[in-house]
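Just one protein chain is left out here, and the rest sit where they should.
This part shows chain A:
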Amino acid sequence: MSTASPSRTWKRPPLIKDTKLRYGLLLFVIVYFIAAFFSYEVNWARVYEGLDRGWEFIKAFSNPDFVTRWKDISAGIWESIVITVTSTVVGIILAIPIALGAASNLAPKPVYLFCRGIIAVARALHEIIVAILMVAIFGFGPLAGFITLAFSTIGFIAKLLAEDIENISKPQAEAVKSTGSGWWQWINYAIQPQVMPRLIGLSIYRVDINFRSSSILGLVGAGGVGATLNTAFDRYEFDTAAAIIIMIIAIVLVLEYVSSFIRAKVQ
């Protein structure tokens, strides 16, 4: 302690050291925000007209109509569920070998690069774009939706599972290897127990995502409840649309509850 300065001050060092750069960046962000905001061309008259329709829509939620179009709704929901289950199961089955290949601590370099390539392609395209492609190839209907979601499930599960495999405890893997186990035995005894909770958690999460996605895919003709919802909007049947949205929300809530329950169980 020096006697000359009895109390020394301290300040947290700033994230950007250069003062000019720091305030320059701040100014730029503010100016850009204002400029961006004023570049919107908002038709206020149109917004005002729309308020009525918005209110109609909100009112419809207090009085959803499940009955009039029940056949369409139930068929749509059922189709969405079928797409969800099949695409999740098939996607996971295909994702597991790809995840093994995409884990740098298991696979030799060429296999690794190949599997990472598959994952990159599967993740690069948004589901809607894939769905449009699949509809173009396979025609309208749930098959296109199934293939779309299975494809994006592969990208999702394989990537996250591969990362979990790369993070396994190395001594456990070494221990099993040092017993003289074969490669598949090693996978089964050292890797699988370590990544199983993650795989189950991801799979259940993916059921959730696939159900929500399957209700959008209908908009581009790839099957599911989205088509029913779209039709309801087109006909200004807001009460039916409200019924569909309420059902989607209910199913997602149930899935959410089930998935958190199962994930807590498998730790």
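The rule is simple: a contact is a pair of C-beta atoms (placed from the backbone, for glycine too) under 8 Å apart; a residue touches a chain by one contact, two chains touch by 3 or more; residues count from 1.
Note that in this section contacts and distances are computed from a predicted model.
The subunit not displayed here is recorded in UniProt as "Phosphonate transport system ATP-binding protein", chosen from "histidine kinase", "Phosphonate transport system ATP-binding protein", "Malonate decarboxylase subunit alpha" or "Cytochrome c oxidase assembly protein CtaG". Touch with the chain that is not drawn comes from one residue among A:Ile73, A:Val176, A:Leu202 or A:Val220, which is A:Val176. Across A:Asn63, A:Asn188 or A:Ser260, the single residue that touches the chain missing here is A:Asn188. Listed here are the chain A residues that touch the chain not shown: 169, 171-172, 174-182, 184-186, 188-190, 193-194, 196-197.
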